[in-house]
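Only a single protein chain was left out; the remaining protein chains are all shown in position.
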Amino acid sequence: MTNKPYESMSEFQMALRTFSRNRVALFCVLVLFLLYMGAIFADFLSPYRYDNEDRRYSYCPPTQIHFFDDGAPSWPFVYGIDLEYNEYHKRIYTEDRSKKYPVKLLMKGDEYRLLGFIPIKTHLWGVEAPGRVYLIGADSRGRDLWSRILYGSRVSLSIGLIGVFISFTIGLLVGGISGYYGGRVDNILMRIAEMVMMVPGFYLLLALRAAVPPDFNSVQVYFAIIIILSFIGWAGLARIIRGMCLSLREREFVMAAKSIGLSDFKIIVRHILPHTLSYSIFAVMLSIPGYILGESALSLIGLGIQDPFASWGNMLSDAMSIVKIKFYPWILVPGFFIFITVISFNVVGDALRDALDPMLKSEGQG
Amino acid sequence: MALDKTLKFVRSNGMFLYVMKRLLISIPMLLAIALLTFILMQMTPGDYLDTMRMNPQMSEETIEYYQKLYQLDQPVWKQFGAWLINMCKLEFGYSFHYNVPVTKIIGGRLFNTFILSLASFLLTWAVAIPLGIWAALNRNKFSDRFIQFMSYVGLSMPSFFLAMIFLYFASQTGVLPLGGMYGPNHEDLNWFQKIWDVMRHMAIPAVALSVGSIAGLQRIMRGNMLEVLGQKYILTAKAKGLPQNRIVYHHALRNAVNPMITLLGYEFSGLLSGAALIEIICSWPGLGALMLTAVRSKDIYLVMASMMMGGFLFLIGNLLADIALAKVDPRIRYD
Partner (left out) sequence: MKNLLKIRDLTVCVEHQDNKKIVNQVTFDVKDAGIVGLVGGSGSGKTTTGYAILGLLDPALSVTSGQIEYKGQDLLKASDSEIRKVRGGEIGMIFQEPLNAFNPVFSIGYQIDEMLQYHTDLGKNQREARILELLDLVGLPDPKRLIKNYPHQLSGGMRQRAMIAQAIAPNPDLIIADEPTSNLDVTHQARIIELFQKIRTELKLSILLITHDLGMVGHLCDEVAVMCKGNIVEFGTAEEIVSDPQHQYTKDLMGALKL
């Protein structure tokens, strides 16, 4: 049975249909969508900027939003926060019921730049100063954790996408060439890939990070991290692509393309790789968590995104102190976000692989 | 005559040939890692000896000694050669941060990481294999679905985060120690209590490390078992009148476990690398924690030595896995 590109499109559509029947996977797609929306609209959705600090409220617990005022339902509001020190010099925060701050919608808060250049101050919700609303609590500097989680999602989620994009491109090229030519080229390229996969990932990560000049600013560090992660990650994708190409090159449509005199490169790029694209999408999905975790790990130990910028990883570095975890457990929340992101990608990737499975199997038999 | 005999021995003993082949492939790999490490070293700005020179406690002789040892005034390729040779002599250079030759610190740390990894490894396989078999035998029943669900959670949970959560609960309940490798009175304990002390400290990091691996391995075991149980030879075994236990635990299991033997090697290396972060969080004094300190303080020789250790241990793990696979699956040997 020959497999021309238009036929594979309809097979791919069949796979999509199988996928869409999987309700759990669809739910996870929704979750991911919400997460990425949250990242894009972080400024708007959060009441404060990521670096809006107020040291009076260091490690303030989550402020309770009240929906009832003395028993009667009312518009949501928060009380003021009072700070006392107990006999152990530990901070105790209590509600100051004399001050009431209603939750406001579309209020003016910290300034940010919409689409990167339009200065604007409107936030979706918040409370008027001097009230503070800490939805999930505050960190050591009194910065709102919820806002920082939203801003942090920008880093954590984008690194996943950009990193995997770079790795995938490299992997496609290497895997495509390797799988198509076979023989010596294949051998050498795959040995290199094995070598890269061989060095224990975390160690390689650290070593590469060590090679980055110390005077890089945050943005440069960000890109350096992406490049480092891509350097480690391309090998796995390349091997998958290579496997597919190896079996694909025996197919009739490749023979046909050759017979009309197409150059090897054109054959690889125009005919073989498009086939692998649809199949490898699950591999892409399943490797994104690796990048997110890689960045988180680096930031966790202080080698990634630095303060004051937020990333889920560097927010968790606070949680490396057991004392802090014990008394301020809300600093663990960014970890849950990492978890939810990772599990969503895993579910979606798995579901895609299951949906593509019959195709994978038939392609593998050349 | 001797040549004939050797050839005959080699040809007739498939296993020996196989091991030799694998070893021969490993050596260039190791060299390649060394090269990569060396190139990285060169990329770091500055001459490593500068840091040494800035240290007032360093004597001129020591500096000269290291300069000669690493041939730092020679062209780059000679430096690489010198570094390689030194490595083989187990001379790993000098740690600026700890102010001792690298070999002095790396050994102990390596051991600590090793036992943590080993504990996690054993835990993983001891739990995942039975779990996978049980899931396969109870396919699609509630117990299977539950295990699969938990596996998903376990796979997606970042191990460092899990360690943090464990530490949180430990801090609230006081059941397990909160980090480090030894209790405060470790020296005063007898050897049995010492082991117990270390094990208690190892509990949280080892379990946090294992959860992800257990989830993944269990899935593979279950998948393999299901595939094997659908094979014709299982039907034959049934037709032979063999009892169910023998069919599952002897005929099926042997085949299901085979493909996983190669995983042993990868598992081990993955553990070494994954352990690093957990070590840092749980204050476990291992190679990963060491590497982090080294990177933070730009302690180059230490960084490179740790990386070589990692690569080397991975290769050993792989080689052992290959040998184990050949022993267990006769089809590989006679190819």
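Of note:
As written, the chains take the letters A and B, and residue 1 is the first residue of each chain.
Rule of thumb we're sticking to: a residue touches a chain if its C-beta (ideal position, glycine included) is under 8 Å from a C-beta of that chain, and two chains touch if they have at least 3 such contacts.
Everything numeric in this text was worked out from a predicted model, so none of it was measured.
Under the touch definition stated at the start, the shown chains contacted by the missing one in the entire complex are B. Checked against the hidden chain, the listed residues B:Thr103, B:Gln231, B:Ser283 or B:Ser297 yield one contact partner: B:Gln231. The omitted chain makes contact with just one of the residues B:Gln67, B:Asn86 or B:Asn258: B:Asn258. Taking the complete complex into account, residues 231-233, 235-243, 251, 254-255, 258, 328-331, 334 of chain B touch the chain not shown.
One rule holds in what follows: only the chains that are shown with their structure count from here on.
Chain A and chain B have Cα centroids lying 27 Å from one another.
Contact residues of chain B toward chain A in the complex are 29, 32-33, 36-37, 40, 43-45, 152-153, 155-158, 160-161, 164-165, 167-168, 171-172, 178-179, 269-270, 272-274, 276-277, 280-281, 288, 291-292, 294-296, 298, 300, 303-304, 306-307, 310-311, 314-315, 318.
Against chain B, the residues of chain A that register as touching in their complex are 191, 194-195, 198-204, 206-211, 213-214, 289, 293, 296-297, 300-303, 316, 319-320, 322-323, 325-326, 329, 332, 335-336, 338-339, 342-343, 346-347.
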